[in-house]
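Just passing along the structure, written as structure tokens.
Every protein chain but one is kept in place in this view of the complex.
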Amino acid sequence: MRVRLLLQSGLAALALAIFIQPATAADTPDPAADAKAFRDYFVKKFPKVKLEDFVNGPYSLNEDMRRQWEEKEQFPPYEFALEAGKEMFATPFRNGKTYADCFPNGGIGIRQNYPYFDEKEGKVVTLELALNRCREANGEAPYSYVKDEMASLTAYMAFTSRGKPMDIKVPNDPRALAAYEDGKRYFYTRRGQLNFSCASCHVQSPGERIRAETLAPALGIMNALPIYRSEWSGMGTTSRRLVTCNSQTRAVPLDPQSDEYRDLEYFLSYMSNGLPISGPGARP
Amino acid sequence: MRILSNGWNMTLAAVLLIAGTMPARAASEADFKAAYAAAEAAEKEASALHNQWTTTEATLAAAKKSASAGDFDAALAAAKEAEALAKASIFQATSEKERWKDAVIR
Amino acid sequence: MTTDDSLPLSRRLVLKGAGAVALIGLGNLALLPMPAIAAANDKYPENAFKQKSDADAIKALYGRTAEASDKVKLDVPEIAENGSVVPVSVTTTLAGVTSISFFVSENPNALAASYVIPEGTLPHVANRLKMAKTCNVIAIVESEGKLFSATKEVKVTVGGCGG
Partner (left out) sequence: MASTIRVRAISNGEVTEVQALIQHPMDTGLVKDAKGDLIPAHFIQQLTFEHNGRTVFLADWGPAVARDPYVKFSFKGAAKGDDLKIAWVDNTGATDTMMAKIQ
């Protein structure tokens, strides 16, 4: 009986939705216009926050937490992951090659270009995916996307790009535009029993608190990854952050580096174009 | 501390939590099996839509646990609730198919 | 092992390196009601770390009670970013500081950390502590044989929307 009641109320709401003037989603996605609107929204919402400071997430919006953060930054907890990453980056694989051979410019100072759209494959390639592909191409076992080894590598690569503006490209290729749009869809779609989308927290309520934590603005949210979270007392890759965000809204997470997550990272990174890379970061 | 409010969706989810239990007739294993199968089918559909809920999974597991302990009343109730949760997650996926565009920053 | 005879035989314990501590009679020992179990020796204060409440821990560590003093500047966050990493630091203008300790009143064991401040070391310490829940952080400074304290409450709760 309860289930039928539910469906009736749902259908009523759906009917109502149709009468609302249908969203004027342009047919072909226009990333540049989206990015401009996205940025203007946050700059208008937080006029006092300097544009490049948005990459510091909650610390750009809360004074008390910023002080705690600045104090920690003197000797940050991600120091060990950074040094481990540097060492791993230099240690050759069994076949003598190193990560430097897989990446442009030897992997130094290139994090800001990831994720990029691979025209040959027709798919978005993120830094974490590229690192594991490099390992497999050189006969090494891939790392888990949510564990420390991957976080150390991406921490080091992010560190070598600190300060460089995020530079994500969406080529005028229908597949790239589709991937971008898929990421946008994921970002704004409500999920989980708590019925939140990424936007519910990071667009609608940045600066507000969920208990002890202050919500980070979506603008520049990718720039600080990977992050050392006091909550995990350990490093967190982009994949680990997306998986935990899902489970917090009681949605069953997808596999790390699945299409939706990579497209989401593609969309969100594009929104932060021009903002400096500040990874690896320390967060509550 | 402002609690995040998000309209009728929240009440929809809350209503589901207070799923009523079955009338007094003792549930048999067959009742449970049927309800469990229905719940699993709904959950499979939610999985196809990439929109499962962790609470559905937990309730399914609880149903199976009660069943193995022989408590079919509890197992049946849990299976019913799991089905309702799975159906709600399916409804969420379908209703959000277009509605997400309303939230996009323009 | 060079001995530090350059140090004036002041009223505090003369500190040696890893060697046995030579407890030289304190000038005004007679004045102190209790023998000065100054924390300024090298032995790990096992017993003090076992005490539950901050009062018992202070007594076990120093053998006497402290009086609040605004000369002890305790710097703690109003709301801890995360209970497992709470930056806490203390500095003081008091002279002749020999020991600084931190207590978290409602942790399973109140004493969190205790520092020996030898001659020539400045009386300020910063560290990161764990806090079980919202409660008082107490900093104790032992200056010229007397104890001074500062107390502040730190709010601690978990983060996230509890998925």
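By written order: A, B and C. Residues from 1 in each chain.
Convention: a contact is a pair of C-beta atoms (placed from the backbone, for glycine too) under 8 Å apart; a residue touches a chain by one contact, two chains touch by 3 or more.
Note that the structure is predicted; figures quoted are calculated from it, not measured.
Shown chains touched by the undisplayed chain in the intact complex: A, C. Only one residue from A:79, A:119, A:136 or A:255 touches the chain missing from this view: A:79. Across C:69, C:89 or C:134, the single residue that touches the chain missing here is C:89. In the full complex, the hidden chain is touched by chain C at residues 1-2, 4, 15, 17, 39, 42, 44-45, 49, 84-86, 89, 104, 107-109, 111-118, 120-122, 124-131. Residues of chain A that touch the chain left out of the display are 74-75, 77, 79-80, 83, 87, 233.
Here is the rule we use: only the chains that are shown with their structure count from here on.
Taken chain by chain, the contacts run in an open path, each chain touching the next and the two ends left apart. Inter-chain spacing, taken between the CA centroids of chain B and chain C, is 54 Å. The distance from the centre of chain A to the centre of chain B, each centre being the mean of the chain's C-alpha atoms, comes to 29 Å.
Per-chain Cα centroids separate chain A from chain C by 43 Å. Touching of two or more other chains is recorded for residues 4, 54 of chain B.
For chain C, the set of residues touching two or more other chains reads 161, 163.
Touching chain B in their complex are the following residues of chain A: 1-3, 6-7, 9-10, 13-14, 17, 20, 22-23, 25, 34, 37-38, 41, 184-185, 188-197, 199-201, 203-205, 208-211, 247, 250-252, 254, 260. Interface of chain C with chain A (complex): residues 77-85, 87, 126, 128, 155-163. Those residues of chain A that touch chain C in the complex are listed here as 64-65, 67-69, 71-72, 77, 192, 194, 196, 201, 210-213, 230-231, 233, 244, 247-250, 284.
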